[in-house]
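What you see is the complex with one protein chain gone and the rest in place.
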Amino acid sequence: MRRREFLALAGAAVAAPVIPKASAQVQNWPDKPVKLILPYAPGGGTDLIGRPWAEKLGQSFHQQFIIENRGGAGGMIGTEAASKAAPDGYTFLLTPNATLSVLPNLRKTPYDPKSFLAVARVGDFVTGFSLHPAVGPKTFQEMIAYAKANPGKLSYGSAGLGTATHLRIEMLKYRAGIDILHVPYRGSADALNDHLPNTVQMMNEINTIPHVKAGKLLLLNINNPARHPDFPDVPTLSECGYPNSDVPIWYALYAPAGTPKAIVAKLNAKIVELADSDEMRERMRSINTVVPTQTPEEMVAYLEADTARNVELIKATDMKLE
Amino acid sequence: MRMSVSQDFAAGLLLLAFGVAGLWIGADYPMGTAQRPGTGVLPMILSWCLVGTGVLLWIKTAIAGSARLTPWAWRPAILITLATVAFALLVDRLGLLVAMLVSMTFAALGTPETRWREYIPFALLMLALGVGLFIYALGMPITALPAGYPWK
Partner (left out) sequence: MEIAGLLANLGLGFSVAVSLQNLLWCLAGAVIGTAIGVLPGVGPVATMALLLPVTYVLPAEGALIMLAGIYYGAQYGGSTTAILVNLPGESSSVVTTLDGYQMARQGRAGPALAIAALGSFFAGCVATVAIALAAPPLTRLAQQFTPPDYFSLMTLGLVFAIVLARGSVLKAFGMVFLGMLLGLIGTDVNTGNLRYTFGISDLFDGIGFVPLAMGVFGIAEIIANLTNPERADLVSSKVSGLLPTREDMQRSIAPILRGTVLGGLLGILPGGGAILASFSAYTLEKKFSRTPEKFGTGMIEGVAAPESANNAAAQTSFIPMLTLGIPSNAVMAMMIGGMMIHGIVPGPQVMEQRPGLFWGMIVSMWFGNLMLIVLNLPLIGIWVRLLLVPYRLLAIAILFFCCIGVYSLNNSANEVLMIAVFGLFGYLLMKLDFEPAPLLLGFLLGPMMEVYMRRTMLLSRGDPWVFIQRPLSLCFLVLAALLLAFIVLPNVRKAREAAFQE
């Protein structure tokens, strides 16, 4: 393996001085297993999206893409590890936006979210506010009316403080001017456990979707630009009269600062190509996910807009981790 | 060290010490409200419980007396601790084999009846087992040999 690299480099250096040095690296990339750091414990939402991608990328590049779960401190530990990893194109971060556009605005993080190089978007969860049928209201507007008439009576379970689902309810409260009690849980499964018997009335996660389909819960809206294909009658949040209030839950691949741009571009191209394939689309759809594709530059802008929105929300509602 | 201290007195002291430490270190933890109990609520309750239990233990000792503390076994305690610490410090820097070797030797030193002729083949067996089982069979990402060696 070493000799081949050496010859390739030597050949490139001698034969064509105009070819940038990086191209030899890029052509062979990946030539050993690639590590994808997921900053959460195994079995969670990030795994849901990460593992199919790892498998597919592994097949496409004929190299192993290994998932390494490094959970802890709400995602900070894994993200920090990724930020300090060698920028040789063999370690990437696969994370929801929470670690980059939410957490740094709530506490001091041991990494700079802007230092990461955007590679590709790998999925957005498609879900919305779910309500337990025993409460009464059947539609989104009825829920808002109920909340206005009974301030503080409704409760909402999130996956934890500082997660995107926490921000969703804060955003709704802010924009609609209603008072709903936010109850933080340890992950969406923990929250679902209390949501099903109506201990907590509302949630906004994808694990409620199977229960909505089984008739145990009501889906009031979708926090995404487009409606959920399985629920054509459920309006989006914008359609309900609250534009720019989605707080998207989006997952993306990032590389530590210094990773060669050519490798980033190559990976982005492959991910965009896979995202368009029918197989990937079906697989993602089964976990209530869509994969919008963007170039790395567009991603940077998207992250900035997301961060700005979150900062505004945090300031406006005086949100603290507490 | 001669210990003619009552066992239960020392036991009560331990609990009290932890309780007081808990209260002192945790003094600044926010208490929050009734609806949102803060960081400091449970530590405070537990620390007070520890203090209370420690005091009760002292009272009981005063009333009913207790056994004396038996002498401490310094050599095994220190060497076993050293063995564990050695493993921890060496395994990342010098690899599994060195760490195991040093650690096991410390442990052997701490064992009063070690027979060196018996120990050496045993140690080799353990080394083989350790590397074979954990690195090869289970594929753990542990380096076997010190970094920088020409093999591996």
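A few notes on this one:
All chains are identified by letter, namely A and B, in their written order; residue positions are counted from 1 within each chain.
We adopt the following convention: contacts are C-beta pairs under 8 Å (C-beta built on N, C-alpha and C of every residue); 3 or more make two chains touch, one makes a residue touch a chain.
Everything numeric here is computed off the predicted structure, so don't read it as measured data.
Annotation: of A:G160, A:P248 or A:P296, A:G160 touches the absent chain (contact as defined above). Contact between chain A and the absent chain runs through residues 41-44, 47-48, 51-52, 54-55, 66-67, 69, 72-74, 77, 106-107, 152, 155, 160-162, 181, 183-186, 189-190, 192-194, 196-197, 199-200, 207, 209-211, 213-214, 216, 283, 286-287, 321-322.
Touch with the hidden chain on the side of chain B covers residues 7-8, 10-11, 14-15, 18, 22, 25-26, 29-30, 33-39, 42-43, 46-47, 49-50, 53-54, 56-57, 60, 63-64, 67, 69-70, 72-73, 76-77, 80-81, 83-85, 87-89, 91-92, 96, 100, 103-104, 107-108, 110-115, 118-119, 122-123, 126, 130, 134, 138-142.
Heads up, the rule we're going with is that only the chains that are shown with their structure count from here on.
Centroids of chain A and chain B (each the mean of its C-alpha atoms) stand 40 Å apart.
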